[in-house]
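As you look at this complex, bear in mind that one protein chain is not there, while each of the others sits in place.
For reference, chains read A, B and C in written order, and residue numbers begin at 1 within each chain.
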Amino acid sequence: MNFDFSAEQYEFRDAFRDYLARDYPLAAHVRQATDYPLATPLWAGLSGMGLFGMLVPEAHGGLGLGFIDLALVLEELGRSLATPAAADTLAATDLLVRYGTPAQQACWLPGIASGTVRVALAVAEDGAGHGLDGLVTSARPIAGGYRLDGTKLMVAEAATADLLLVVARLPSQQQLSVFALPRDATGIALRPHTTLDIGARYVEVTLSSVHCDANALIGEVGAADRLYDTAAAIAAIELVGIGQQMLRVAVEYAKQREQFGRPIGSFQAIKHRCADMAVAVDAAASAAYFAAWAIAESPHEAPRAVSIAKSFCGDAARAACNGAIQVHGGIGFTWDLGLHYYLRRCKVLETTWGDANWHRERVLAETLAEMGLQAANSATHLSESLCKLAP
Amino acid sequence: MNFDFSAEQYEFRDAFRDYLARDYPLAAHVRQATDYPLATPLWAGLSGMGLFGMLVPEAHGGLGLGFIDLALVLEELGRSLATPAAADTLAATDLLVRYGTPAQQACWLPGIASGTVRVALAVAEDGAGHGLDGLVTSARPIAGGYRLDGTKLMVAEAATADLLLVVARLPSQQQLSVFALPRDATGIALRPHTTLDIGARYVEVTLSSVHCDANALIGEVGAADRLYDTAAAIAAIELVGIGQQMLRVAVEYAKQREQFGRPIGSFQAIKHRCADMAVAVDAAASAAYFAAWAIAESPHEAPRAVSIAKSFCGDAARAACNGAIQVHGGIGFTWDLGLHYYLRRCKVLETTWGDANWHRERVLAETLAEMGLQAANSATHLSESLCKLAP
Amino acid sequence: MDFSYTPAETRFREELRAWLRDALPPGWGKTVFEPEDEDARAMGRLEWERKLHAGGWSGINWPKKYGGRGATLVEQGIYAEELARARAPEGLNIIGRNLVSATLIRHGTESQRERFLSKILSGEEVWCQGFSEPNAGSDLASIRCFAQLDGDHFVVNGQKVWTSFAQYANWCILLARTNLEAPKHKGISLLLVDMRTPGITLRPLKQISGECEFNETFLDDVRVPRENLVGEINEGWKIAMTTLAAERGAEDALGRQIRFKQELDTLLLAATSLRTGESAAIDDSALRQKLAKAVVEIEIMRLNCLRSFSRWIRGIQLGPEESMMKLYWSHAAQDLFETALEVLGPKAALAAGDASAVAGGRFQLSFLHSKAFSIYSGSSEIQRTIIGERVLGLPK
Partner (left out) sequence: MDFSYTPAETRFREELRAWLRDALPPGWGKTVFEPEDEDARAMGRLEWERKLHAGGWSGINWPKKYGGRGATLVEQGIYAEELARARAPEGLNIIGRNLVSATLIRHGTESQRERFLSKILSGEEVWCQGFSEPNAGSDLASIRCFAQLDGDHFVVNGQKVWTSFAQYANWCILLARTNLEAPKHKGISLLLVDMRTPGITLRPLKQISGECEFNETFLDDVRVPRENLVGEINEGWKIAMTTLAAERGAEDALGRQIRFKQELDTLLLAATSLRTGESAAIDDSALRQKLAKAVVEIEIMRLNCLRSFSRWIRGIQLGPEESMMKLYWSHAAQDLFETALEVLGPKAALAAGDASAVAGGRFQLSFLHSKAFSIYSGSSEIQRTIIGERVLGLPK
């Protein structure tokens, strides 16, 4: 048992951190907001460092690494507010590796590994709430394949994606399934969203009688759940990166900025707030790393571990963003300092792939199920045993 | 419009404050915990100052004042952890004044005003949750009166009460009603509780085929709700008193106690915590005073006002108790300093007459009803109007 | 204690409500809104202030001799409520009406009052506030902007920051150092500066919301006539404290409260309408708790204001207690807007301009604005120190 990363994993992380800090500092976001898209050179850079091949087996041109190897890198992607297209592509890669047929893997994985295929995840829908249960986009079997209809919300960077993974409902078993569609398939229409997150482009994707062949269906039972959990785990880890960055920025400012003749970090109001941020962000990292391990190594523990992480990391990152702005005071409220880019991305990550409430509800349901406890009306027999649990 | 008390009301408050500080300081609680009951001289003292006659009309030997006049005095009762029998007797007085028949008023009010009749409220039941909806104690009409059966939880100072007000359910209309029973009526059995609050005695009251005559039924529709709301309002105001006292004690200690060569109150960690306590306790007072006004003058606003107060005051007092212990450090954790008496009473007041969650739920329900909004499925027509509310 | 209104007060409310109904365009706040363009919005707000003045509804609580109608505090509360209920625009000249006027009525000379007050009321002259500097934020008393007396003028040099609406302002109420030797609180004076004076340069500061309400203001040999000094020379700090207390007090807070209440009502409406399958967001107990908490906290904000007004009626002056008001509402409102985005679920990020945004994206904008609540008018850290030391008497 060892809950630590290897020296190689730390080195890999450091390489990404150095690259992102050098080639993709906050200034890039400022440009990006007005001068979009900037993603292409970044994509090439990340790809050149091997990011998109990490999860891809060597047989398909990748490095054959696992999700744990990815964890610290995802933290860096979060910290540098990298494009959500990277997160989506990595979640899709995990799905293809676990659930894809040999033919699907051969078709998509080499392109992903080499950075030529970008994937966008089309899951959320208006009126469907968090999670998958409320989704209504339909997939109807037709001769030789399926016909998809529905409207997807908040699809990140779909305009520049090559492949869409769409979660849709098959009528026969009411089963949610994942379909891989070329982004330019007939019947796919995009409408750009305006969102809080001005460092990325999100679109509404409408599928009107989109036809695909049978080979577009990825995996069977469980693929949609796996996709959602992986995407949520990635969001949780990215939130840790945001939290760490906000802590770092707040601490640096508190060391320099003087008021009343002293660095403001010498005041307990600031010092203790930074300490609370540090404790929350560090605990968030514990949760996120464990979720990464569960995704990689222990699928049956993954839903609970992911939900623990996603709920806690969202709250910790939010507190860190708010704390960083507060520590900066007025200057923290200015556009040009750029703390708002983190606040904005943080809010998107908090409210996509299940918000904290949704994940907490799932944590409790999983915990009670493990304990053999039920909600509702079947628990009468327990009352007696409880009375005996004195003290 | 004037949201302030009169000079007379402040003077009356000061008289109670002086009396309680002199004759009933914290040391009395320390004695009380080992040497119970101490309530009798206190009762005589409070009675001598006119407390129990305040709400009683002059015709029945009282002062004919209103609930607003009582508010600041209740704050002092809370601050000094006075016996909950006082709160119960005052809530019962309000009920008798508003809902009692002339005969009932003539029977009980003079005794209450003179301090010879103490009342205990028997409302809560095991398994009934907060509020009145879950109560199952039954009142069955019999020849010339009613027969009551049921078990009541957490009845304060019932052993020394003269009169019990029991909330029970009539079978005909499933209507909750209030019955006034002499404490020594046949069929009433008491079992002492052991509770967190060692400054008062609570008992379980079992009613086994208790017979009463028709005159025992106080009021009709709404009496039980009024009783619950009044008791909750009193608890809210007492919680403000506890919060104020904990703030005062914490601030005094922070001024005196030195560590690192300075009074600890000069450290922002302590100073800012006290400031937050002050803001919360002051806001709680706003809510509690408004609830007192609504109870006195605007019954239709009372449920919402009481729920706003009870939820907020409970949270504020809890924070103040926890804050006071923390500011004191180790000494705050000792029995003899006595902060725990406040913590314990606070927890009882928080969790009786509806806890914060229960009252918040009621605030929301009342608010939505006022707005003409419904939960659940009848709101579709609103969606459109909402879209127009730009920006 | 009495929450009822006298017949005269009720008449005042009805008269105002009727006037507002006529003065605002039909559908105002429902189908007709303020322009999105910042400059157009600012001009609209100024126009609205002038309209209020023309109708006799400006500076209602001011003494009659300065053009007010000498309204009671209760009428003032009714006024704030009715304007907010009608979703009337905020004025542009908030600093002039609320801060400069209070300062001049209390500390100005009679000729300053005559010169400035009526033009504030009429909307003829808009004011901005030149207090903070890049190195004097929380530590406001360490300002360096220097005013050198040169005959009958001060010559001012320095830099100010967060000067709201400076781009529309005719005048600035400016804190400047006038004595370099004295302890820092004792060498500060308060000046009234004509924004057209040569040597003033503005640079807009873009906020995290994308708007440019704030500015940096550079002063380079700006000449200010000596008669524009408020109070005594080197006595500006105490006067500024009155100004800041007014900024943190109940009058400001009551107007805000009603706007927060409007947003909250819209949020409750949204929570009732936003559906997941069979149920609405409002059916979720956990969200209900947070919404109820918002209802409770915003309602208590109103009660705090009314208690504060009632203290004033008793003759208690503005003081450090106003910091409690401000600390309370800034956090209550920040929580409200965090809750708002939570209620929107997966649509939380859809902002103004998106066809699917809930309530036109207003909550996202308010969420961003709310981050400043705990910073401006004195950060929460400063308010807590004021409360700890000056209300509770804890040692420095």
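Just so we're on the same page, a contact is a pair of C-beta atoms (placed from the backbone, for glycine too) under 8 Å apart; a residue touches a chain by one contact, two chains touch by 3 or more.
Computed from a predicted model, the values in this text were never measured in an experiment.
K.L.:
Shown chains touched by the missing chain?
P.N.:
Contacts of the omitted chain with visible chains: A, B, C.
K.L.:
Kindly state which of the options A:S138, A:T206 or A:Q268 is in contact with the chain not pictured.
P.N.:
Answer from the full complex: A:Q268 touches the omitted chain.
K.L.:
Looking at the whole complex, which of B:D4, B:E75, B:E157 or B:E204 touches the chain that is not displayed?
P.N.:
Considering all chains, including the one not shown, the answer is B:E204.
K.L.:
Under the stated touch rule, tell me which residues of subunit A contact the chain that is not displayed.
P.N.:
1-6, 68, 247, 251, 254-255, 262-263, 265-266, 268, 270-272, 274-276, 278-279, 282-283, 285-287, 289-290, 292-293, 297-298, 308, 311-312, 357, 360-361, 363-364, 367-368, 371, 373-377, 379-380, 382-383, 385-391
K.L.:
Of the residues in subunit C, which ones touch the absent chain?
P.N.:
On the side of subunit C, residues 284-286, 288-289 touch the unshown chain.
K.L.:
In the full complex, which residues of subunit B touch the absent chain?
P.N.:
Counting over the whole complex, subunit B touches the hidden chain at residues 124, 126-130, 133-134, 153-154, 191, 193-197, 202, 204, 258-261, 264, 267, 269-270, 318, 322, 325-326, 329-330, 332-336, 339-340, 343, 347-348, 350-352, 355, 357, 361.
Everything that follows uses one rule, which is that only the chains that are shown with their structure count from here on.
K.L.:
Tell me, please, which chain's centre (mean of its C-alpha atoms) is farthest from the centre of subunit B?
P.N.:
A
K.L.:
In angstrom, rounded to a whole number, how far apart do the mean CA points of subunit A and subunit B lie?
P.N.:
The computed centroid separation for subunit A versus subunit B comes out at 48 Å.
K.L.:
For subunit B, write out the residues touching at least two other chains, lowest number first.
P.N.:
Where subunit B meets two or more other chains at a single residue, that happens at 268, 272.
K.L.:
Out of subunit C, which residues touch more than one other chain, so two or more?
P.N.:
In subunit C, the residues touching two or more other chains are 275, 352, 361, 381, 384-385.
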